[in-house]
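Let's look at chain A:
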Amino acid sequence: MKIINNENTFSILFFLILFIIIYFVNFFVGSAIFERTVTNLFIYIILVVGLQVFMGNSGILSFAHIGFMSIGAYSSGLLSMPIKMKGFVLRDLYPIFENVAFDPILSILIGGIFTAIIAAILTLPLMRLNDAAAVISSFALLMVIHSIVVGWSAVTNGPRTFFGLPKATTLEIALIFSFLTVIFAFIYKNSKFGLLLRASRDNDIAAESIGANIVYLRWFAIIASAFLAGIAGGLWGHFITSFSPKSFYLKETFLVISMIIIGGSFTVTGAIAGALLVTIGYEFLRWTEKVIKFSDVITFEFIGLTEIVLSITIIIFLITKPKGLFPFKEIGDTINKIIKKE
Partner candidate 1 sequence: KEVLIGGAACETGMQAPLDTPGINGAKVAVKYLNDEKGGILGRPVKFVNLDGKSDPVTVGNSALEVIAQGAEFIIAPCDFDFGGPASMAAQDAGIVGMSLCASDPLFSSWSLGDKQFTLSMWNTTMSATAAEFAYNEKGWKTAYVVTDQIIAYTRSLSEYFLVHFDAIGGKILLEDTYTNGDNDFSAQLARLKALDEEPDVIFISSYGIDIALITKTLREAGITAPILGGDSYDDPSVWEALGTKFGSDVYFVTHTWMGSAEGHPDMPEFVKLYTDYHGSAPDTAFVATGWDTVMLFAQAAEIAGTTDGAAVAKALEDNEFNLLTGDLDYSNAADGHYPYKAAALVGLTEGNPSFLGWRNPENPPAP
Partner candidate 2 sequence: MLLKHTLEKDLKMRMLEINNLQVNYGPVIAVKKVDLFVNQGETVVLLGANGAGKSSTLLSIAGVANKLLGKVEFSGKDITKFSPEKILTLGIATVPENRDIFPDLSVKENLVLGGYINRKKNNILQDTIEEVYNLFPILSERNSQVAGTLSGGEQQMLAIGRALMSKPKILLLDEPSLGLAPTIVEKIYEHIEQLKKNTNLTILLVEQHAMKALSIADRVYFLRLGEIVSSGKASDLKEKTDFKKIYFGE
């Protein structure tokens, strides 16, 4: 089937150029903090676009995504952590893992695959649920994953910080992975599976009546989505190098869901736009906070102000654009139209 249609090509090209521009901007800014932000942004793009693969196309809100991310982060970390560090971090580790220290990138890939396998096992029965039941079961799944991570001290160090991962994720790696993710998301969306899944999102009964097997369509999407989340988790883990189960909990879940909804969950463009917008907003606020703190002008404490401003912005944004920035049309469609007009 013809996958690379005009819309895909234009959108993919657009984002390739955009990513490269961001890369070069970073190059010229040359600040460590900026680079950190940009790397983080690319990882978030993988995460949000990965979420879009499932949530956008199936129309089912998934809370479990951050849980999948944590599986990727912990499993890849477990594989790549230097043996010496394992002695500090995971004192009760099972012997088979004690002497494992794979290459970080290999670990990240294995982590992604592992996450996908876990997702495949856990989610198959859930895929037949609709509406509220589906959303809530994904929420419960997040809680289950979170509780396991918190409880399974032997491999995760429990609620405590998991540290000692080699710092392996660079801006370039994040960029490449996120670009591949974007390509995948576009191809998937316009593939047979993507189209049928989108049909089922609009009307499941009608979709069945044209031969769509909704359970398997959703299942495939969530496995792909979990794989990407696992990869994002691995990349993030090897970027931050120390984190705790709290890094994969409600606040982060809502951050990611805010991103996708602000951008518009039905489109890949929306997912990327959301990630960009929220990251920019967040970083801007953090920057303001920092500038104020360093400036000695305002001496009273204003902790929490960042979050307040961010929440108010999100509320106002969603009131004015409840379906997000890119509700239906990909950026490529628009470009295509402009080109055709001329």
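The candidates came about this way: all candidates are chains of the complex that A comes from, given by their letters.
Please note the rule applied: a residue touches a chain if its C-beta (ideal position, glycine included) is under 8 Å from a C-beta of that chain, and two chains touch if they have at least 3 such contacts; residues count from 1.
This one's a predicted model, so the numbers in the text were calculated from it and none came from an experiment.
Chemist: Among 1 or 2, all from the same complex, single out the one that touches chain A.
Modeler: 1
Chemist: In their complex, what parts of chain A are in touch with candidate 1?
Modeler: Counting only chain A, the residues touching candidate 1 are 31-33, 36, 85, 88, 150, 153, 158-161, 163-164, 240-244, 246-247, 289-290, 293-294, 301, 303-304.
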